[in-house]
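All protein chains but one are shown at their positions in the complex.
Then we have chain A:
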Amino acid sequence: MTAFARTDHSIFGRWWWTVDRWTLAVLAVLMGIGIVLVQAASPAVAERIGLDNFHFVQRHILTLIPACLVMVGVSLMTPRGVRRTAVISFIFFTILLALTLVVGFEIKGARRWIHVPGLSIQPSEFVKPTFAVVAAWLFAHGRTSERFPGAVISIMLYLMVVGLLMMQPDLGMTFVISIVWFGQFFLAGLPIILVAILGVLGITGLVGAYMLFPHVSSRIDRFLDPAAGDNYQVTRSLEAFQNGGAFGTGPGQGSIKMMLPDAHADFIFAVAGEEMGLFWCLVLIALFAFIVIRGFMRVMRDDNLFIMLAVTGLLTQFGLQAWINMASSLHMMPTKGMTLPFISYGGSSLVALGFGMGMVLALTRKRFGGGDGT
């Protein structure tokens, strides 16, 4: 482990001794499990759509490299650097987000992607973590400075982002960003009465989405009434868990995964269930819970409100996404197009994830004297 001596005061030396090495290790383990599972799940999918068997695995590993570089690179920053990077990126990607409506191309009825020469990216994936940091700063600054209307600016930014997302439309992203933002607002001292009102507004929003968007109502109908329509993936997913049982069929031995169209992405947890079985899946859940709760406990001791809010926001995002993915694989909620962080094949979203977790690592580094707080 001791790649760096304690007296090594280089940038990496200091980083190594101050970064949360436990979280770093667990993230590395998750990425390793992800490679194994994508390898297990994707050949069937690749073959079905006429690609090379190893297409997805190769792309997955190829995108993990920049994701790791971004994560480590961002984690080297000071909290102030993180804040500044976040603000600049937020502005940049929000502009891109707005551009998707104009120059984006449509996939499955939604304009979410934008082509930059050489790659295609989904700006909302980057808006998500950067907005969490920006909102944290606004809330924290608003709480400490009387003259700074942090909450008001935050609300306006939130409405703008959500407005852009709904125009794509991207309801899943809207849902996650809303929960994260609401959680931060809650931590930042939102009066309980407003918590209740916003809660009601949120539910109204969900009901409204159900009424307004046919694909949402269809998904929820199917969840509530399995006989109403095609529940193919969820049914197969549950069969996969059942087939796996306590100990699993063993890596590569699963067979129901072959019938899961999204086995490599949204339903990778079912592949894990079939091949690794109950105990390793519990370990997987525990790893995600570990990252989230350990992060929370770390910032709870922090005396910097910005750091507390930003890390909470970023980890809520990470944990919520993992939870939604696992819960929909297990038919605890309607299926939501959401990947399992660092496990699913996810293309460019992996880089955004690395960016977000890099900020978490940077903000939870031990700081002495706390001078560079913000």
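We take it that a contact is a pair of C-beta atoms (placed from the backbone, for glycine too) under 8 Å apart; a residue touches a chain by one contact, two chains touch by 3 or more; residues count from 1.
Basically, contacts and distances are computed from a predicted model.
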item	value
Absent chain [UniProt protein name; select from "Sarcosine oxidase, subunit delta", "NADH-quinone oxidoreductase", "Metal-dependent protease-like protein, molecular chaperone" or "Peptidoglycan glycosyltransferase"]	"Peptidoglycan glycosyltransferase"
Option touching the unshown chain, where A:Ile35, A:Leu51 or A:Met258 are the choices	A:Met258
Which of A:Gly32, A:Gly163, A:Gly189 or A:Gly252 contacts the chain that the document leaves out	A:Gly189
Residue numbers in chain A that touch the chain omitted from display	6, 14, 17, 48, 140-141, 143-146, 183, 186-189, 232, 238-239, 241-246, 255-256, 258-259, 273, 277-278, 281-282, 285-286, 288-289, 292-293, 296-297, 299-306, 308-309, 312, 316, 319, 323, 326-327, 330, 332, 366-374
